[in-house]
Each structure stands twice: as structure tokens, then as C-alpha cells.
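A single protein chain has been omitted; all remaining protein chains appear in their positions.
Note that the chains are named A and B in the order they appear, and that numbering of residues resets to 1 at the start of each chain.
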Amino acid sequence: MSEEKTAQTVAELASLAGARVVAGGDVLVERVASVESATSGALAFVEDGKNLELAGACRASCLVVPEGSGERAREIATQVAAVVEAARPKLAFALAAEALHPPKARAAGVHPSASVAQSAEIGDGVFVGEHVTVGERARVGAGTQLLAGARVGDGVSIGAGCVLHENVVLYDGVTLGDRVILHAGVVVGADGFGYVKDGEGVYHKFPQIGTVVIEDDAEIGALSCVDRGALGETRVGRGTKIDNLVQVGHNVRIGERVVIAAQTGISGSTVIEDDAVIGGQVGFGDHARVERGAVIGSQAGVLPGKIVRAGVWWGTPVQRLDDYKRLNAHVNSLPRLREELKELRRIVNELSARLKGEEGGG
Amino acid sequence: MSEEKTAQTVAELASLAGARVVAGGDVLVERVASVESATSGALAFVEDGKNLELAGACRASCLVVPEGSGERAREIATQVAAVVEAARPKLAFALAAEALHPPKARAAGVHPSASVAQSAEIGDGVFVGEHVTVGERARVGAGTQLLAGARVGDGVSIGAGCVLHENVVLYDGVTLGDRVILHAGVVVGADGFGYVKDGEGVYHKFPQIGTVVIEDDAEIGALSCVDRGALGETRVGRGTKIDNLVQVGHNVRIGERVVIAAQTGISGSTVIEDDAVIGGQVGFGDHARVERGAVIGSQAGVLPGKIVRAGVWWGTPVQRLDDYKRLNAHVNSLPRLREELKELRRIVNELSARLKGEEGGG
Partner (left out) sequence: MSEEKTAQTVAELASLAGARVVAGGDVLVERVASVESATSGALAFVEDGKNLELAGACRASCLVVPEGSGERAREIATQVAAVVEAARPKLAFALAAEALHPPKARAAGVHPSASVAQSAEIGDGVFVGEHVTVGERARVGAGTQLLAGARVGDGVSIGAGCVLHENVVLYDGVTLGDRVILHAGVVVGADGFGYVKDGEGVYHKFPQIGTVVIEDDAEIGALSCVDRGALGETRVGRGTKIDNLVQVGHNVRIGERVVIAAQTGISGSTVIEDDAVIGGQVGFGDHARVERGAVIGSQAGVLPGKIVRAGVWWGTPVQRLDDYKRLNAHVNSLPRLREELKELRRIVNELSARLKGEEGGG
């Protein structure tokens, strides 16, 4: 998001954000801010009724509060000109921010230092920044922004309204949908990692001649990689969000609305279904499958071929969080277990001695 | 690999790939594809005789099958014009693909937007792409391709037939052999991570003035780093293949034909001998040694100074896979162990009570 600001009334924002105006519908707001740092012109939010006290010293122009707490908020936040109620204040805040802080718009045009192939098709309103390269037969959809140093290979297809940040690299032939955001340094379409060893122990590349498709509204964080398919395609689904420094291997298929945190690595041909949530630094072996609605904790390790069903998973090798916790509790109580065993052995020795004594004395 | 195609006869390809023509030696093939997606003009393969049934609906022009199954393949794959047999169909397929999909050839020449130092030596047939920089006294061998935005530092030496993909950075003084492939965003020769704390707690850089040598036929994946030696060199051996987002620290020595999967990190001065295979997200402490032929599973952690001998290793701290499995089975049976202990205590209590009863009653 940018620093561009577009003032809007509280009533307009409330309508966009599915919120109800308690007071100050005609107050103008031009940006969002945290409750603590907000000043005049800002919209802030309190997620939880219990945190309403935070609002006491708040200097925002508008405060979004949980449903049913508007009047109380009015009392507490005496310095705030407008109050709106929302079922989910954080969501309303994000929706208002989308309106107040739209992606930075750059004037259409091709910078003279850019190098665009004659056979490339550049749509209306496209921004091509400094030192950008666009390859032969590439197509760039309307309103897309290619920031400085972005590299678009031959035959690449980019939809409308995308933003490729600085120094992004798209290898030949990859496809992006509409409104895709790739942060600085992302690499899409590099060769997957596949080799075959010959009789002399020399590695030959298994062909990496497939492609990559990134669907509408996907966003990929800085310095992440999505490798091209070996023979088929690698796919990132619509609305999926990937953090920084993530590795997506060849022929991986990631569904829609999947969230993947930083530094996770996904080996070849693994499938992650819609709405999965993956923590940071998770590792996936090849040909694994994460089913719809599964949640995998950070640093987990998923073995090749493993199927991860809906629910919360943890650890290496990955297991259900409940099982992990149970087992972990067992491990943590090992010192006590050993004490108990020792104590039991003492008792048994005593019994043994006593019995022997009786027999001897019998 | 590129989309360039060079049609060849099945007989030619079979000869290159060490395969035997069963039928259709003069059929022309121009690309490789998977059995499922192949169409006319494509060569596909079936690795395993058990999977021959897959070939029934195959529309490839040529099918590579395991030795001894050629005639049966002929019967099943009625739509396939040519069949060849190979001891290792996947290897034959990869070798055929090397011939059919050679690296994309770009016309020799220096793009006008590139900046090449006057003192640099550029060999025959070299391609220098858009916005490339080549430093003072750098040498670039014949037929090497420097793609858009690649940065070649002062005094760098690059062999023949290399490909530096977009936005690769070579710091001053590093050396690449012949046919080295560096994928987009790779950084070679940045300072290693070494500091010395002074009496005030301030860190001073330990000198990082060594260099990096990457030998012939090595390939390094997108956004991986190989740091320069502190005082000596960091080395990646001939034919070694490194995946994306891998960190190779200063003074590391990696042997020949080593394979290292994505996001692995190797701390300073560690040695990885020839033919080792390293999984993804493995971490190596400094001064460790991986001996020839060792295989280390993903997410393993190798402590500083550890010696990893031939065989398969797993876990953190790394141990032999068999030991890991045995210990893991013990951990997994902890709930049962606890049950057994409880049961034993019950029996002992009973014995104890009975004995006391006898004594009391005696």
C-alpha cells in the first residue's frame, strides 16, 4: 500500500466496510492508524470491547468499535469526532484502509530506459518503469505496473491491474492473472530441481519445460520463488497469499485462498488445497497433499506422500496438534517417569528381600 | 531449458540416449512430454513395466519403455508410432530432452543498455543482455549468456557456455568454470558472516577478503547465496546442483556431484564431500564434515564440527536414520510405557498388601 490519500466521509467508509454509524457520519477521514498513534484525520479501531479503555486518549477522527459498544465508546472517546460499530472491527478497518490507501498509481507510460520487445502487447494505462525488460510476444494487461528492474520473459502473459515490484523476474512463458502482486525480487518460472544420475554418477537435468500459472488476486512476498513445472505446470490459486522467502517447487498445485508464511518450502508435485493455512519455515516433501481447511504450525515437517487432513497439525513428522501435545507432555514427564521406575524398583527389591527373608526364616 | 525445438529421428535420439529402437526409428520427434499430456511429435517415457497400461491412451510419437517390455508396449500403445527400450527409461528421456530442448540460444552481442568496462574481455559469441553490468578486467568466456540485469563485478572470471539468469550478482573477483548455470537473483561472493566483538561490545568485521570458485557444470537455483571466503576461498565442485534459497557460508567446500535441496544453510568452513545428497531446510553448523556418499534428510540439523559418514542420516541433532527411527518408535510408545508402569505399580502394591496381610496374619 502507498501513502496516497483520498479523504472520505465516515458514512461512505462505514457503508464500504459494512459498519453502522453511531456518530459523526459526515466527518472526513483520510488515513488509517493505530489507536495509540492516530491523530486528526485518521480512522482507528478497537477489536475487543475489553480494550475500549485504550480509546480514552485516542485522537483519531473516527473509531471503529465492536457492535453494541458504540455508545460506551462515545463516552470514553471524548476526543473522537465519529464512532462506527462493526461486527468485526478489524475487518471493517481493513476494508476502510483499502479505500483510503489504494495501491500507488503511477502515470501510464514506458520509461525511456526500459526495453520492451516490439512484438510485446502493452495494454492501456500500463506503467513500465526504469530499466524494465519485456520479452518477445509478452502481453501486459491494462493498468498493470512493472516497477524498476522487473524482468518479463518471452511469451509471458500478465493480466490487468497487476503490480510487479522492483527486480521481479518472470522466466519465459509464465502466466499471471489479474490483480496479482509480486513483491521485490520474486522469481517465477525458474527451472525446477530435478536430475537423473547416469552410470558415471553425472547428473543430467530432467526436463524442466513446463510453466507456472498464478491466478487472480494472488500476492507473493519478497524474494520468494515459484519454479516452473517439469513437464506440466505449477499453479498458485486465486486469492492465495504467500509470504517472503518461500520456495514453491515444480508441479506444486496450491489452491485458492491459501495462506503460507515466510520461509516455507514445498517440494515437487505437492498439492495444497483451498483455504489451507501454513505457518513459517514448514517443509513439505514431494507428492504430499494438504486437504482443504488444514492448518499446519510453523517449522512442521511433512513427509513425502503424506496426506494432511482438515484440522490443526504440528511438528516433525507432522501430527495432529492434540497428539503432538500429548506426546510432548509424555516426553516432558520423562524425568518423573524415571523417578517412578526407580521408586518402584526400590519397593520391589524390598518385597523381594522380605520374601526371601520369610522363605529363609520359614 | 527453453521452448526451442530441433526435430530429430527416433533412431538418432535412441543412439544419444543409449536406447534400442523397437519400432519407428525414422519417426521424427521434436519435444518431450509426459505420457498423459503427450501429443504428436512428442517423446514420452514409462519408467516401470507395471505402469505400461498408462501407455494405452498415449498419443506421443515415441515411447521409451523399460528393457524387455518393448513388444508388449507395442501392443498396448497402438497409437504410438515409435517405441524404444532403455535400461533406465527416465535417464534416456532426460538425455533425449537434452538434445531436443537445448538451452535457449541468444544471438551474440552486447545490448546498448548494458555497461561493459573497457578493460573487460568478452569472448566469442557472448550475449550481454539489457542493463547488464560487467566490471573492470572481468573475463567472460565464449558463448556465455548474461541475461538482463546480471551484475558482474571487477576482476570476475566466467568460463565458456555459462548462463547467468536475470539479476544475478557476482561480487568482485569470483570465478566460474564452464557451463555453470546461475538462476535469477543468485548472489555469489557477498561478505561472509564473521565479526569480532571489542571491549565495548561493538562488532568489527573479521576480514572477508577471500573469494569463491564455482566449478564446471555446477547449477545454482534462484535466490541462493554463496559467500566469499574470509581469507581463503569458498568452493562449489564440478557438476554439483544446488536448489533455490540455499545459503553457502564462507570457506565452505562442496565437492563434486553433490545435490543440495532448497533452503538448506551451510555455516562457515563446513566440508561436503563428493556425491553427498542433502535434503531441503537442512542446517549445518560450522566446521562440520559430510563424508562421501552420505545422504541427509530434510530439516536435519548438523552440529558444529560433526562428522557425517556415508549412509542415511536424519533429525536434529542428526543421527543415522535407523537410530532415529528406533528412538522415534520409543518416543511414540511412551503412552504405552506409562501404562505398563502404572499396571506394574498396581501389581506391586497388591503384592505388597498381600505380603503385609500375611505378615500381619502370620
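Quick note on the criterion: a contact is a pair of C-beta atoms (placed from the backbone, for glycine too) under 8 Å apart; a residue touches a chain by one contact, two chains touch by 3 or more.
Predicted model only: the values in this text are computed from it and were never measured.
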| item | value |
| --- | --- |
| Chain not shown: contacting residue from A:Gly149, A:Pro207, A:Gly249 or A:Gly285 | A:Gly149 |
| Of B:Ala97, B:Val187 or B:Val308, the one touching the omitted chain in the full complex | B:Val187 |
| Hidden-chain contact residue, picked from the options A:Glu12, A:Glu130 or A:Asp323 | A:Glu130 |
| Selected residue (touches chain absent from view) among B:Ala11, B:Leu28, B:Leu54 or B:Leu355 | B:Leu355 |
| Residues from chain A at the interface with the omitted partner, ascending | 1-3, 31-34, 37, 88, 90-91, 93-95, 97-98, 101, 104, 111, 113, 129-131, 147-149, 165-167, 183-185, 219, 221-223, 239, 241, 243-245, 257, 259, 261-263, 275, 280-281, 298-299, 331-332, 334-335, 337-338, 341, 344-345, 348, 351-352, 355, 359 |
| Chain B, residues in touch with the chain not shown (by the definition above) | 113, 115, 131, 133, 149, 151, 155, 167, 169, 171-173, 185, 187, 190-191, 193, 195-198, 201-209, 223, 225, 227, 231-232, 245, 247, 249, 263, 265, 267, 281, 283, 285, 301, 316, 326-327, 330-331, 334, 337, 340-341, 344, 347-348, 351, 354-355, 358 |
